[in-house]
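Quick one: structure below, then a few questions.
For this view, one protein chain was removed and the others were kept in their places.
Coming up: chain A.
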Amino acid sequence: MEAVHELPDKELLERHAQGDEQAFAVLVKRHRERLWAVAMRMTGDREEASDALQDAFLSAFRAADRFRGESQVTTWLHRIVVNACHDRLRRRKVRPATPTEDDTLDVLSNERLGRSGGAPDHASQTEARLDVHAALDTLPLDQRMALTLVDMLGYRVEEAARILDVATGTVKSRCARGRAKLLPSLAHLRNPHHPPDVTSGRGGANPS
């Protein structure tokens, strides 16, 4: 094993910026598994996750000389991957993707069911058996990204805040809003004895 494999992230990035031809590949191998999980969870789609991951690493490749060392390299890489996923999600919201792969058809059709009605209809969402990703697709992107990092991938709120470059309170409130929106479509997945509409028929006056 070459010594370069044992260098810390920051030094690998510096060496890469100075022209080292191996350093960046080491960095990629070190972080790609984790970042793949982030990209998959963010996009819910294998092809998009693959594209986002490649775009992100190539962006980092080119931007290495602008890394100021104010954050951890991992945080910086996460942020770039999250941005790449965000771009794709945003574009998908604008123009829904055309199904091209058999293995994406399920998610895509669920997405359409979830989206076509405009306001979420709890009963039809249940009928459509929205999976987690389709449910996540109904959230605003900022809530989806916060929930993905904190609830799905287990990042601490502070880490998620650094990755998303927002305050910790912002991450908490985005997660809270997202969970509230997901409750009708997800809570019953784990807890089938409680009907999903237990919270929807109440007075619901917002006390704020």
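Things worth noting here:
Please note the rule applied: a contact is a pair of C-beta atoms (placed from the backbone, for glycine too) under 8 Å apart; a residue touches a chain by one contact, two chains touch by 3 or more; residues count from 1.
As a working rule, contacts and distances are computed from a predicted model.
Within the choices "3-isopropylmalate dehydratase large subunit", "Carbohydrate ABC transporter ATP-binding protein, CUT1 family", "Glycosyltransferase" or "Anti-sigma factor RsiW", the name that UniProt assigns to the complex's undisplayed chain is "Anti-sigma factor RsiW".
Although one chain is not displayed, its contacts with chain A can still be listed: residues 19, 21, 24-25, 28, 32-33, 36-37, 40-41, 46, 49-50, 53-63, 66, 80, 83-84, 86-87, 90-91, 94-95, 132, 140-142, 147-148, 151-154, 165-167, 169-170, 172-173, 175-177, 179-180, 182-183, 186-187, 189-191, 194, 198-199, 202-208.
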